[in-house]
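Below you'll find the structure, written out as structure tokens, and then a few comments.
For this view, one protein chain was removed and the others were kept in their places.
And now, chain A:
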Amino acid sequence: MDFREKMDEKFIGVLTDFMQSQSEESLYAAQQFSRLALEHKIPPEEIVNLQKSAMQELMPDLPPEVWHSFDILLEVMTAYGFAFREYQSLIDTQKEFKNEMEIASSVQETLLGTSVPTIDGLEIGALSVPAKQMNGDYFHFVHDGDHSVNVAIADVIGKGIPAALCMSMIKYAMDSLPEYRKDPSAVLGSLNRVVEQNVDDSMFITMFYGMYELKNHMLHFSSAGHEPGFFYSKQLDEFLDLEARGLLLGVDKDTTYKRYEQQVEIGDMIILMSDGVTECRTDEGFIERETLVSFINNYIDLPPQEIVNKIFRDLEKLQHFQLRDDFTLIIMKRVK
């Protein structure tokens, strides 16, 4: 039977019981009743009504002033009833938003989906985890046959849904320039014009774009204001900054981007990341780049995907499993 239909009876039961025993159990029964009433969206004034009719049934001889007092209480509770109904409709709207967000985030995943290429001689590990539902970080691989592997890593300044939508735009702009994709400085120059024209004045994108030539193992790269990656030299056993200068995308439409080169030997690694990795805040302050290097050093003999996964777990632990920023880390290692 529906709660509403047996509500009167139930309430009288609880009330009678408490009048007789004033026990903890009957108080507990009252709590359960109120939980059920909330669940069935019973407004507060209806509860007052319940009390009034229950009392009329149990103690019909009370003086008329008592009944009048219930009417006043009813009147006063009506406003609370309105507030309650408003709250109910907000909850419903919020549920709708939540559903839409879930759909949006899965659409984003599909739109921005990229697969990590399998390449003989070059091991690649990549991981991107959003702090909130939608990811403002983005990475993308394009494997151009025997010639090269192109890698892009980007971060939208600004978070949440607008940032995520902006990333989708970038991805489509990138897909539409296959003819340049072997030239990092041309890719960034062209994306810069797209972003400058299309994006809100306070939204910017940082991006690193690299083209790894498979024949001669040369990395060509350019950066648009992106957090510098690392280059691990096996021979020197040292981590060097993969320094490249360039302005954020979307600030100045006439900016040009310089192209840099790095020779990659067997055992060397290219480490790319979003600022969510280096801007990771902990109780003691920030993770310094050196700390990150020491983390990588701990796992240096593992395959890149495992290193990436382990570092994410370590950084997550340092932040008490509450990511503050989107996290993206890519490691490419030449193995032969």
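Here is the rule we go by: a residue touches a chain if its C-beta (ideal position, glycine included) is under 8 Å from a C-beta of that chain, and two chains touch if they have at least 3 such contacts; residues count from 1.
One rule holds for everything that comes next: contacts and distances are computed from a predicted model.
S.K.: Name the absent chain by its UniProt protein name; which of "ABC-2 type transport system permease protein", "Nucleoside ABC transporter membrane protein", "Anti-sigma factor antagonist" or "L-serine deaminase" is it?
M.R.: Not shown, but named in UniProt as "Anti-sigma factor antagonist".
S.K.: With the missing chain put back, one of A:Glu123, A:Asp183 or A:Asp325 would touch it. Which one?
M.R.: Answer from the full complex: A:Asp325 touches the omitted chain.
S.K.: Among A:Pro184, A:Gly210 or A:Pro228, choose the residue that contacts the chain missing from this document, as touch is defined above.
M.R.: A:Pro228
S.K.: From the listed residues A:Leu248, A:Val264, A:Ile296 or A:Leu315, report the one that touches the chain absent from this view.
M.R.: Candidates A:Leu248, A:Val264, A:Ile296 or A:Leu315; residue touching the omitted chain: A:Leu248.
S.K.: Specify the residue from the set A:Ser128, A:Asn150, A:Ser185 or A:Thr206 that touches the hidden chain.
M.R.: Here the residue in touch with the unshown chain is A:Thr206.
S.K.: Under the stated touch rule, tell me which residues of chain A contact the chain that is not displayed.
M.R.: Against the left-out chain, chain A lists 155, 157-159, 201-204, 206, 224-228, 245-248, 251-252, 255, 275, 279, 286, 325.
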